Each structure stands twice: as C-alpha cells, then as structure tokens.
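One structure is given below, represented as structure tokens, and several questions about it will come after.
The complex appears here without one of its protein chains, the remainder shown in place.
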Amino acid sequence: MEFVFESGERRTTVQIERRGGGFEVRVDGRIHTVEARPGDDGCLDLVVDGRAVRAWVARDGDRRFIKAGPNPAVTLTRSTGAGERPAAGRSPRGPARLEAAMHGRVTVVATRVGARVGKGETLVVLEAMKMEIRVTAPFDGTIAAIDCRVGEIIERGRVLATVTPLAVA
Amino acid sequence: MEFVFESGERRTTVQIERRGGGFEVRVDGRIHTVEARPGDDGCLDLVVDGRAVRAWVARDGDRRFIKAGPNPAVTLTRSTGAGERPAAGRSPRGPARLEAAMHGRVTVVATRVGARVGKGETLVVLEAMKMEIRVTAPFDGTIAAIDCRVGEIIERGRVLATVTPLAVA
Amino acid sequence: MSRLAARPIRRVLVANRGEIAVRVMRACEEADLEAVLAASEIDATGFAARTAPELVVLGPAPPSESYLNSKRILAAARERRCDAIHPGYGFLAENPGFAAAVADAGLIFIGPPPGAMAMMGDKIAARQAMEQAGVPVLPGVTGRAGVDLAAARRAAGRLGFPLLIKAAAGGGGRGIRIVRQAGELEAALAAARRESEGAFGDGRVMLERFIEEARHIEVQVLADHEGNCIHLGERECSIQRRFQKIVEEAPSPFVTAALRQRLGETAVAAARACGYVNAGTVEFLVAPDGTFYFLEMNARIQVEHPVTEAVTGIDLVRAQLAIAGGGPLPASQDEIVMRGHAIECRITAEDPARDFAPCAGKVGQVVWPTGPGIRVDAGIESGDTIGVHYDSLIAKLIAHGPDRMTAVRRLDRALGSVVVLGVETIVPYLQAVLRHPLFRAGQATTAFVAREMAGWPPPGETLPDEALVAAAVAEVLGSSGGGPVSGRASAGTGPDPWDRSDRFRVGGS
Partner (left out) sequence: MSRLAARPIRRVLVANRGEIAVRVMRACEEADLEAVLAASEIDATGFAARTAPELVVLGPAPPSESYLNSKRILAAARERRCDAIHPGYGFLAENPGFAAAVADAGLIFIGPPPGAMAMMGDKIAARQAMEQAGVPVLPGVTGRAGVDLAAARRAAGRLGFPLLIKAAAGGGGRGIRIVRQAGELEAALAAARRESEGAFGDGRVMLERFIEEARHIEVQVLADHEGNCIHLGERECSIQRRFQKIVEEAPSPFVTAALRQRLGETAVAAARACGYVNAGTVEFLVAPDGTFYFLEMNARIQVEHPVTEAVTGIDLVRAQLAIAGGGPLPASQDEIVMRGHAIECRITAEDPARDFAPCAGKVGQVVWPTGPGIRVDAGIESGDTIGVHYDSLIAKLIAHGPDRMTAVRRLDRALGSVVVLGVETIVPYLQAVLRHPLFRAGQATTAFVAREMAGWPPPGETLPDEALVAAAVAEVLGSSGGGPVSGRASAGTGPDPWDRSDRFRVGGS
C-alpha cells in the first residue's frame, strides 16, 4: 500500500507491505523493518529496525497527529492521492474557498455576497483565546458566497467564504 | 440492575438504574445522582452528586481495578451473586481448590495425589520477583488433584491443587 | 487598611482556572486552609474542578459572566463562607476596583492593596512615581493625558529612533508599536491608540526610547504588612513572541552578582515607593552595557514564578497566603540564596507553523514528562477539552538542575517526551529555541525570536522517518476495522450529552 502525507510544503510518499508478523516500510527510498503492537488510546508500540519506539497517532478527518519516540510531534495531512489540492491564493484560476484556520468565534463579517474585494482585504475576523485572525482575500475578486455569520462558533477547516477571481468572474 | 462487589471481607451491593441521560446509584442506602462520560483506555469521567470525578476501571476476569478521584485504588471482585464462594480454609466441608495468590513460577511441588497432609503443611512453593509464597493445606486432608508442575509459569488465580478434608474423605 | 486586612485566613475562594487554580488549591491544602474553586460552567468538569476539594459555579463560559464578573465572584465567596479570595493571574488579578470591592465585602484579597495596584496599573503614573523614587526609567515622554502626535514628534526629535509606543493601561502586548523612522510615527501612534482603546477602554499611550538587543529581566519581591520587603533574585524572560513570554529562567545568564544586587535593591525601592504588600514583580529592561530601566510592576503572582521557587526554595504562593493572613516573610534577605539554574517553558495550544493560531478541541492522550529536576504545572489531562474562551496555556514545564546546561538538556528532553494528542502545541518550537546556539550560549535577547526564529520551521527540514512509519502503520491497522487508532475522531460516535463542544456552544452563543 502507498500513502502520501503532507506537512506544510513537505509531501512524502510512504510504501508499506506486510512481512511476516510485521511490516516493511519505505520512506524516500529508505527501507525499515517494523513490528507493531497497537495499544489503547492511540498508542502504538513499534520496533523500527530493532529499536523500540512508542508512537501515538490520532485522527481528525484527513489530519493525523503523530508523536513518535522523542521526535517532535507532527501534524500530517493524509492526501487522498488524487493530485495536489489547490491552495488558496496560489492558483487564482478557480474560486477560492476560504477556510477557518482555527476553532473560534466569528466577530466580524466585513463583506457581502457580490462585493468586489481587493487582494489582502479583510473579509472575516475570527477570535479565540484573546487572539484575532483575519481572513483576507487571496486575490482581487468577487464574493461568491459567505458561509458564516457574526457570533457563530466555527470549527477549524470550516469554509467561511468563497471568492471568485476577477479574471473568470 | 444490581451488582455485588467484594473486597477482602467486605461485600457491598450496588443498585444502579438509568435516569435521564445518567444514572441513579444506591450504595448502602445512600443515593447518588450520576452522569457518566466514558473516555478511552478505562477512563470514565463521572459527575457524582454534582462533583466531577475521574475514574479508571480495568477488568481481569471477575476482578475490577478501580481508581476513583483521589481515593485509594481498590481491587474488587464482582460476585456472580449465586451466594458466597467458599473460602479456602474456612469451611472444611467440601474439597478446597488452592489458587495461586500471585503470578509466578512453581519452584516446589511437595506432595502427590493421594497423599495425607496436615493443616499448614507446605504443598506448593511459588516464586516471583525474589519472593517466595508457600501454598499450604487449609486443613488436615488428602490431596485430590495437583494441577501444576515444577518450572511452570502460572497466572494468579490458577488452581494449583485440590485438598479433600479428612472428615469426608 | 492593610492592618485590617491582615488576619488569619481559613477558607479561600480560588477565582481562576487552569494550572494556576490547581497551583493555588494545592498551596491552600499544604497551608492547611480550605479551598473552594470558583469555575465557569464549561470548566466545572475540567481538570482543575476534578482536583478541587469544593466547587462553586460562577456562570457561563464567557469571562464577563464568570472570571471577570466581580459580583458573581463576591456572591460565591459569601455563599461558600470564604474569608479570602485568590485571583490567580489575568482576569481580575490586577483590577484595583475588584481588590477594593473584596476588602469592602469584609474579605481578604490575596494580593497587594488597591492603591499600590492602581498606581502600578497605570504605566504613566507608575513611571512618574518611579522617577520620584530614584528608580531609573527609560528616556521618554508621558503625561497624565497621554501623548498626542505633536508631542510625539517633539519627543522623536529629542530621543531619536527607534522609539516604542506603549499603552498607558497596557498588558499582554497590546497597544505596543516599535517605530524605526519618522515616516511611521503617525500611523503607529494611531494604531496603538486604537488598539489600546479597544483592549483597555483607555486610548492613552506613552513614548519611550526603544533599546535594541535588550534583556527583559524582572525581580521577584515579597513584602509583608509590617513594612518588610525582600527580593528573591531575577528571572530573565527575553524570549517573547508578540510580547508574550514563552521561555523564562533564573538566574539570568547575563546578570552578574553586582548587577543582581543593584537590580534587587532597585526592585525593593520600587515596591516600597508604592506601598506594596504581598508578592510582586518589578520588570526591567537591561541594555547590553548593563544599564537598566524600570518597565512596570506586575501586582500579582506570575506565570513564571516556578523558576524562582526552584532556585530559592521559597514557595511563593504559600508566601502569598501567609502574608495575606498577616504572617511574616518566609525568609530574610540574607537567607535568600540561589541554588542551581531553572528554566520554564510555557506549553500553549497554538500552531507555531501557522503564526501561532490557537488550537481548540478535545485532546486525546496527554502524557507529561517525569524525572529528576522536572516540574509540570498542568491545566489539562487526557480527554479534556481546550475551549476558545480563555488563553491557550495548557501547562508549564520547568527544569531545575545544578547548572544552566543541565537545565537546558533536562528541559529539552522533557519537552521531547510531552504527548498532547489531537491539538498542535508550541513544543517543537520551544525545542528549537532551546537548541539554538545563541540561547545555549546565554546570549538571546528580546530580539532573538524575531531575528532567529522567523524562519521556523526550516524549509528544508524533513519529517522523522519514525513518524511517517507510525502514520503508515496506523493507516494499515486502522483500516482493518476499528483498530487501535483513536483520538478525537473516534471519541464521538453519536450524540453525547456530555460533549463539551456542545456545552461550549450553549455557553458561547
């Protein structure tokens, strides 16, 4: 089997096959012999190339929280494999769906459907734990949809608004 | 529903009924209103009479390891309810099945089937973690069965030997 | 007034949450005092509530209806027959009106007198009082009514650039702007005033010279009702992001014995100048040449108090309780000796890779580190929910060792063994700070984070193979039918009356 995991700009393909009671895992051409013993509550005891490592894995949709041995915790996104997802602001060929970067409350909706907006203009403001996050237009465009309202509590990843680039509007 | 839990000499009956989203629990005539939220890995978050308590519960056969809030951990035996279990050494009316008091290795089997034994005589010796435990005859009797052999690793609770009292032999 | 306040305490209302509420309740137990935790509804089943000997619910989650609601807090104290209130830090801890209301209700406020608090809470008033007391302050301009554009331009001509604009009522890094050239002044002044007005309801700002490569060094003081005042040495807190401390240590690797004595004496003079009683902290900015300037006085127990406890052996929260009850200081100045080195990291639920965006949600497994010299003051445990109403601090990790390098290594290793499953934390970022050569050499200044950590995480950094192996194995095992992988997603398999995000919605809407 093959899995693709993304972390920020980093994208890694991992191949894994069952071998005897364990696994053979390839990461960037490096081959690891792995025994695995699942525990409770996300705990996963591994022996990687003869070395005992306790790992924890938790899921949240596509996201994977991983803590393996003394290595820093990482959050990976399991890619569905069907090519790159278009990142907001990078490819203004189609409409951009602006997602909430954190769980929080909507304090400001500074635009309305149909409005013309300039790149960098604040569209929505989220607040959580004394912090504000401004959701801005990734390019010059038109507001195609607004999917939140002031006072609403939204989950991370929720789509807040959709912007259509001017070129295709 | 009703459950009977034993701890050493103590025996307690607990009645529990669902009430709304939670439970009503009676212990020795005291009534507790309980909300329960099961977590992972044996964790059980309770609100007992308005007070938040984190509990942990683990099972091992009939035994229950319980740690509730800051109270000392207790090990309970869930009684099957069909009356008292005959305790070895207390009622020499029937044969006594001698159980291993700990997980360990059998180092000595000092008797054989059919042998006459005196009360207090050592029948089997177990060893674990630098400690020895001697399993002795609970009364004068005859060895009806021996269910272990030297060198064997046995689990706690495993029957090691059965003694029949002289009176009924 | 202070004489009236000084009488033995029996029963303390702890009007705060998270790790500091747990810390104060433990100190009460150790001092043989009863403690009652006053919590918001959303916190009534959290970690602090579970450790509380007694609980009273203040109101819904928003601070205005709970931890900032002085009427409800006073009512709770009366209802539960408490004779004292500990405010922790944040919320109402430095609100002179609240401190006065507590005293008016016949209760003991475990903190300084309202007058000292009011003076130190107004940065302009504090600066003037300090100047009068001979405490050095930064070259700058101020005034009861704050600084307007004309005054700011005049000051800039006299002081030169860079300049710092600060809110008079400031705190938490809001209302602060650095101005590096004349063209930025007008916009920066307007922004600082607007932010200050919004955050504190007070748009007054002041201007000071901005010191490049300065150290943020603060001195812990303790003062009793009899007029005795001692200092407990310094803490260095130069590692800040957005003006909020994330790594703190005692002693400072920069401070010599001679400088320590001058800082300590100055801090005691500052505390005396405002009639301070109880535990407080005098913050200084120390220039590379060792000259130092009064910044402000924090009239509360501070987040970073454990590093001072580690090196002095003095329990500061216990001392707060004793002093508020009319008791003596825990030691004389001569008895205060610093032993070894201690460093604290604040573990917050924020994603350092996305501009420290706070991360809320239900956490899965939480495992804190153990071992020699390791202290963890935690505000959550496994399965708890991190909400959006309060700040993102979930635990403090403190390492104490015979020397600074041992403390650094202990802390780094301890950070590496922290498990908080289901939300991002700044742990990897903190490890990068601790491993930085400048930090290891004791040479990090307040410029460190902006200059040295801006590129974090390093773009070319690869993921550890072990993490990718674990991820792949979990996919394989998890896909074969409800396997071992758990966490947030597996927790809720239907409507759950206890789901805290539901509660949160009730409280938050």
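In this document, chain identifiers A, B and C correspond to the written order of the chains, with residue numbering beginning at 1 in each.
Following the convention adopted for this analysis, contacts are C-beta pairs under 8 Å (C-beta built on N, C-alpha and C of every residue); 3 or more make two chains touch, one makes a residue touch a chain.
Predicted model, so just to flag it, every value in this text is computed and none were measured.
S.K.: From the touch rule at the top of the page, work out which displayed chains the omitted chain touches.
M.R.: Looking at the entire complex, the absent chain's contacts are A, B, C.
S.K.: With the missing chain put back, one of C:183, C:201 or C:372 would touch it. Which one?
M.R.: Spelled out, the listed residue whose C-beta touches the missing chain is C:372.
S.K.: Who touches the missing chain here, C:203, C:233 or C:401?
M.R.: Of the candidates C:203, C:233 or C:401, C:401 is in touch with the missing chain.
S.K.: For the chain left out of this view, which of B:21, B:61 or B:118 touches it?
M.R.: Checking the options B:21, B:61 or B:118, the one contacting the hidden chain is B:61.
S.K.: Return the single residue from C:275, C:313 or C:442 that touches the missing chain.
M.R.: C:313
S.K.: State which residues belonging to chain A touch the missing partner chain.
M.R.: That gives, for chain A, the contact residues 21, 35-37, 39-41, 43, 45, 47, 50-54, 69.
S.K.: Extract the touching residues of chain C with respect to the undisplayed chain.
M.R.: For chain C, the residues touching the absent chain are 22-23, 26, 29-30, 306, 309, 313-315, 318, 330, 339-340, 367-368, 370-378, 381-382, 401-402, 405-406, 409-410, 413.
S.K.: Go through chain B and note every residue touching the omitted chain.
M.R.: 1, 3, 5, 7-10, 12, 14, 16, 18, 23, 25, 27-28, 30, 32, 34, 36, 38-44, 46, 48, 53, 55-61, 64-76, 78, 101-105, 127-131, 133, 151-153, 156
Here is the rule we use: only the chains that are shown with their structure count from here on.
S.K.: Treating touching as the only link between chains, describe the layout with one word: line, ring, star, complete or other.
M.R.: complete
S.K.: Centroid of chain A to centroid of chain B, CA atoms only: how many Å?
M.R.: Computed from C-alpha means, the inter-chain centre distance equals 50 Å.
S.K.: Rounded to a whole Å, what is the gap between the Cα centroids of chain A and chain C?
M.R.: Spacing between the chain centres: roughly 30 Å.
S.K.: Two or more other chains in contact with one residue: find those residues in chain C.
M.R.: Expected reply: 364-365, 382, 486, 490.
S.K.: Quick check on chain B: which residues sit in contact with 2+ other chains?
M.R.: As it turns out, chain B has residues touching two or more other chains at 40-41.
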